[in-house]
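A protein chain is absent from this complex, but the other protein chains hold their places.
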Amino acid sequence: MSTPCSDPVALGLWHPLAAIEDIPPSSDQHTRLLGQALRYRKDAGNQVAVFDGDRPLPVTQAYGYVWTCLGTPARPLFDLPEYAEPDRRNVCAATVGVRVSAPRAVENFLDMGHFPFVHTGILGVEPHTEVREYQVELNEDKDEILATECIFYQPQAAAGASGGIMADYIYRVPHPYCSVLYKSCPTDESRLDVIALFLQPVDEETVRAHALVSVIDTQSSDLDIRLFQQTIFSQDKPILENQLPKRLPLDPRAETPIRADKVAIVYRRWLRAKGLQYGVIPAAA
Amino acid sequence: MIDLEAARYLWHPIAASSDLVPRHVFHAQILGRELALWRADDDNVNAWENRCLHRGVRLSIGINDGTELLCQYHGWRYANRTAGCTYIPAHPADAPARTICNNTYPAMEQYGLVWSGESPEGPLPVLSTVDTSFFTPLRAVTVNATSQDLLLPLIQGYTTRLPASDDNRPRYGADTPDAFTIILRVADRSQTGSTPVADIAFFLQPVDAGRTTIRGILCGIDEHNTDAQTLNDLLRFHNRLLCTIRDRLESTLADAPSPAPWIPIIAAVSENQASLPAMSDTGNSTPLRIRVASIDSLSPTVRHFRFEPLDDLPESQLPTAQPGAHIDVQLPNGLVRQYSLINGPGETDHYAIAVKREAASRGGSQALHEQLRVGDLLASSVPRNNFTLRRDAEHTHLIAGGIGLTPLLAMARALHHMGRPYTLHHFAAQDTELLFQSELQAMSGEYLCHVGLTPSQTAATMAELLATPDAHQHLYLCGPAPMLQCARDTAAACQWPEHTVHFEYFSNPEARDDSSAFEVDLARSGLSLNVPAGQSLLSVLRENGVTLPSSCEQGACGTCRVTVLDGTPDHQDVYLSESEKARGDCLMSCVSRARSQKLTLDL
Partner (left out) sequence: MITLYDYELSGNCYKIRLLLSMLGIRHEKHAIEFYPAAEHRKEAFLAINPLGELPVLQDGELTLRDSQAILVYLASEYDTSGNWYPLQDPRTLATVTQWLCFANAITASAGGARLADGFFHPLDADACRSEAHRLFRVLDEHLWFQERERQDWVATTASPSIADIACFPYIMLSEEGGISRIDYPAIRRWTDRVKRIPGFIPMPGVFPAGPGL
């Protein structure tokens, strides 16, 4: 599973490696990206350097994580302007290893239909299973997918929530292996909480999933926020690790979408149009 | 190397019958292909592709509820036997397209083992050289080796005496009829003392590249006449021996590179499933051939008919139906009539209907009651569902009048089985109309009968039970037109939101007026047609080659629904709700006409 990656699309992307705050200072750390062993190191000034053997790689430090690129970055890392809002709590929730391809994990992140079955009593509960019609568009200028007007009934929408609400969601897919969601903030109706999932493709069928939570919440502790997100992620894990095949099939006839999967259909089509190969099973020509 | 291609056409044992305990999903694998294997409460064994059609999640982590298998990811439900999807919780108002059906494989039980395969040909293998009057499966042992690797060590393990072996062990002669079967016959029965000796048949199940399961059966031991301890000792003895053979072989193979797994080809889903399906699909009109399997009297006027497919080949299975569905039955006298299916979840080997003999019969119920005999063959449509049951209500009220119980009975059975709260009210003229009473009483929902009420008493009762509207509860109404009208009016007066009120008429009680003439433009096919007075839109469409499904052809069932893009329909049906009629964006092509000069249809 560790044949080096030859997919130019994946090689030209920025990939997350670790939460900067989790890196022990001044000691070599090791990880894998696209089948390649990498070394990284944080200096006393919180600057991180990344190496492939002795070759230094480009580095971006953003949204609490260190990012690198194995080839030549095709474009700068996507924007996440909310991260800079002064009253937000930005929390790196955890990095966990999951035996699944990055695109499968992105699709799961975009999926509301599983809430009552997988996040029972938290993000959904039976019999409230309906996924209502929502809007999806591909923004050609920004080259990202946007799903809006998503609504779902949630018994406990966030760490700081008490009681059920009809939660509003907006989903962005600004990067083939990253997605950002905006959802009703239980403590401030005028704002949206942000949860981002950044996937590090260790190889085609394994990821390190990095989560960023950026919320308006003056009550919950960082610990509460992190534990809440860890619970949610760990509930998805047995599903993701039991998807066959592990790579995302781009052939439209491999699986059966329903209207609730509109955003996934657009996502698969978008990956197909990009010619992405890594972590997917390309559609037969 | 084993001949993979040839192995695909063979029957292989993939589990022991005793492995398939109730309400469990066994995780099987054969030639690299994973199967979810489960026994329904009716004892039918299902061998399915271990992959939910929706997002590929293994069904072996799902739930066997006795009648259906539920996927753990989004709760899709797949029916026993047909593997047809019966419910998609994300879209509770839709009946899943009939074509959403998982890949199934044959499954047969013989010699205490479950046999399956990718496309096995011919009958199950028969053991002719050993005594199969009794058989006792050994504990299966899986070895990290190919069946080829295993063949000799297994034979040698049984035929050569090892220094540490049991003295009483019989000597065996081995025979290998094919690459996956070894027959060991006791060579010398005199030496073996009091321990029962038995011939053994071993089947090597090619699980995956480099993984093989040894499934053995002891032949000819009558378990009832054998002391349990003795039998257990014997099973333990063989298990130890097989584990020893396994451990030795694995240690000799320890340095061999592990082979690449076999990647089975998974059939693509059908074309119409690959894109987003429409809100619901009413299906094509290819008729089914069914056989009358039984006719029973439920009351002096009601008979229960059980229809089965012509034979039990998998390809003649009946399409899966959901609660609320009906079939159009072609009767011996040439008439076509709609009957609601009353089947409960997982009852997929037949269609069941209950038909009341109507005094004012239009000829349908009379033909069924008088002319139909067990064994008769009939044609029927595939099940159509225009009265779908949402299962996301906090409470469901089922309100039946007389024989209008039938679709609601199927709904009650489904809700009961899913553990969803419901109440069933049955309005009946007399006690004999209260069908399925003992079953309904035993079920989880509240069951209330209202017998012999006058119209005004009916209205008063209805007003009482519909007094508190609730947007999270749903009403399902079926019965004779006056009772239905009363229920609908009461629900409206009590301010039940229209989206919570669902109803199905037996027939359209209103007189239809087909005296108007109008034009239609078909937006997609580009045709312009004239509908003259005295002819229905549906028949004009059909004359011009536009195929549309239909069923009741009197504006009651909803099958012939068409989307209106422009113009004002003159509805005349009893299927649509008032606000759907007011919206004017669809019509029933069998009875609806136009108020405007012209209609533009999405056809």
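As written, the chains take the letters A and B, and residue 1 is the first residue of each chain.
Just so we're on the same page, contacts are C-beta pairs under 8 Å (C-beta built on N, C-alpha and C of every residue); 3 or more make two chains touch, one makes a residue touch a chain.
What you see is a predicted model, and the numbers here were worked out from it, not measured in a lab.
J.: Would you list the chains present here that the left-out chain is in contact with?
T.: A, B
J.: Quick one: say which of B:Thr142, B:Thr244 or B:Gln330 touches the chain that got left out.
T.: Of all options in B:Thr142, B:Thr244 or B:Gln330, contact with the hidden chain holds for B:Thr142.
J.: I'm checking contacts with the chain that's been left out. Which of A:Ile20, A:Ala94, A:Leu138 or A:Ala283 qualifies?
T.: That would be A:Ala94, which touches the missing chain.
J.: Give the residue, chosen from A:Leu138, A:Ile151 or A:Leu227, that touches the chain omitted from the document.
T.: Only one of A:Leu138, A:Ile151 or A:Leu227 touches the chain omitted from view, namely A:Leu227.
J.: Check each of B:Asp65, B:Glu118 or B:Glu433 against the chain that is not shown and name the one that touches it.
T.: Residue touching the absent chain, from the options given: B:Asp65.
J.: Which listed residue, B:Val21, B:Leu152 or B:Ala429, touches the chain dropped from view?
T.: Answering carefully, the residue with contact to the hidden chain is B:Val21.
J.: Just checking the interface: what residues of chain B touch the absent partner chain?
T.: 15, 19, 21-24, 26-27, 29, 34, 41, 61, 63-66, 70, 72, 139-140, 142, 211, 213, 232, 235-236, 239, 243, 419
J.: Which residues does chain A use to touch the chain missing from this display?
T.: 19, 22, 94-99, 223, 226-227, 230-235, 237-238, 241-242
By definition in this document, only the chains that are shown with their structure count from here on.
J.: Between chain A and chain B, what distance separates the C-alpha centroids? Give it in angstrom.
T.: 37
J.: If you look only at chain B, which of its residues touch chain A in the complex?
T.: It is residues 34, 50-51, 53-58, 61, 72-75, 88-93, 100, 266, 268-271, 273-277, 391-394, 420 of chain B that touch chain A.
J.: If we count contacts the way the header does, which residues on chain A are in touch with chain B in the complex?
T.: Residue list for chain A touching chain B: 107, 111-114, 116-118, 126-131, 238-239, 242-245, 249, 251-262, 265.
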